[in-house]
Every structure is written in structure tokens, then in C-alpha cells.
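My questions all concern the structure below.
All protein chains of the complex are present and in place, except for one that has been dropped.
And then subunit A:
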Amino acid sequence: MKVKTTRFGELEVNPNDLITFAEGLFGFENLKKYFVIDPGDSTLILWLQSTEDEKVAFPIIEPKIFKPDYIAKLLPADLNGLELESLQSAKLYSILTIPGNVTEMSANLKAPIVINSAKKIGKQIVLQDSKLSVKHEMYKELKTYIVNFSSDDARRTSYEPSIALESGDLKNTKTATRTLEAQ
């Protein structure tokens, strides 16, 4: 199928590569179908391109590239609809914000994109960890990585998915007390 995009022109996309976000992304709830574009440039940035709105494409990157210790702890509720049979088929991406001053680029660590690459289902998940930022500046870390490893393309996919289950047992419904402070 042919898909029009503002950034990449008209692309030929295999319908099998389309990823369904049943709930859309936050603020883009009406757009459900996306595919991943790898422009293959030196920045290691991929794009999550909508097929329904040619202007909508999210720059994304694997968070392990700039933050090796990042782990997305998923709650059982987060897995609803993802139909994940194993974490091996889960891919994790952070959405990037790239302002005019590119050195102020940031990654959203609080709400990553999880994609079940086997079933082509995606979801933006809000992690419970309150220390994670929606605007984590990471230009320096990305630069360090690229300067050191730019020639090694294989590294792009050599990572284990940095995803963990909050509770190993999906049926565990024990209660836990959490405290939120209302301002």
C-alpha cells in the first residue's frame, strides 16, 4: 500500500508492517495505525509514522542507547491489549522532542511506547515510577554513544528489551498502598 507522509514523501508500506495502537497515543487518540521508518541516518532516530495523518510522525529511539540502566516496569494493567506472550517480542521506544536548539533535545521516559513486534500491537504506557521525567534531556549521552559506536550498526538491535514486570505473576492482585500528594 502507498502511504503519503510530509517528511518522507510517498512510501510503499507492507500492510503486515502496520502497527495498531487501539487507544492511540496521548493527545492523538483518533490515530490508530502507524509504521516505523528507519531513515538509517547517524542519529539512530526512528520515526513512528501515522498512516492516517501524513503530518504525524513521532521521532523515537531505543532508550538503552542513551540510558543503559533504564527499565520500564510494567504493571499487569499495562499489558492489557498488548497480547504479549513473552517480553522477548516487546520493543521499547522513547518519544523524542527536538527543539530548535537541538542540544536541548529530550526523551519521554515517563510514557514510553511498547510494541509487540510479533502481533504488531502498540501502546503508550504511563509508568508508575514518579521519578521518571517526560522531558529527560539526553543530548550529551546520545552524542557519547554515537561518537563511540557510530560505525557499529549492529548495536542498534543488539539490546535486550529493557522491560520488566512489576509483578511476575499476572494474576497477583494483592493490594499495595501508595501515597499521592495533592497540591
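Just a few scattered comments:
Everything that follows uses one rule, which is that a residue touches a chain if its C-beta (ideal position, glycine included) is under 8 Å from a C-beta of that chain, and two chains touch if they have at least 3 such contacts; residues count from 1.
We take it that contacts and distances are computed from a predicted model.
Taken from the listed names "Multisubunit sodium/proton antiporter, MrpB subunit", "Translational regulator CsrA", "Peptide/nickel transport system ATP-binding protein" or "Branched-chain amino acid ABC transporter permease", the protein name that UniProt assigns to the chain not shown is "Translational regulator CsrA". For the options A:V3, A:L96 or A:I163, the residue in contact with the chain missing from this view is A:L96.
Touching the missing chain, out of A:M1, A:A22 or A:V126, is residue A:V126. Here one chain is not drawn; of A:L11, A:V56 or A:L87, the residue touching it is A:V56. Set against the missing chain, the residues A:T51, A:N108 or A:S162 yield one that touches it, A:N108. Along subunit A, the points of touch with the absent chain fall at residues 7, 25-28, 39, 41-43, 45, 55-59, 75-78, 95-100, 102-103, 105, 108, 110-111, 124, 126, 128, 134-135, 142-143, 146-147, 166-167, 172-183.
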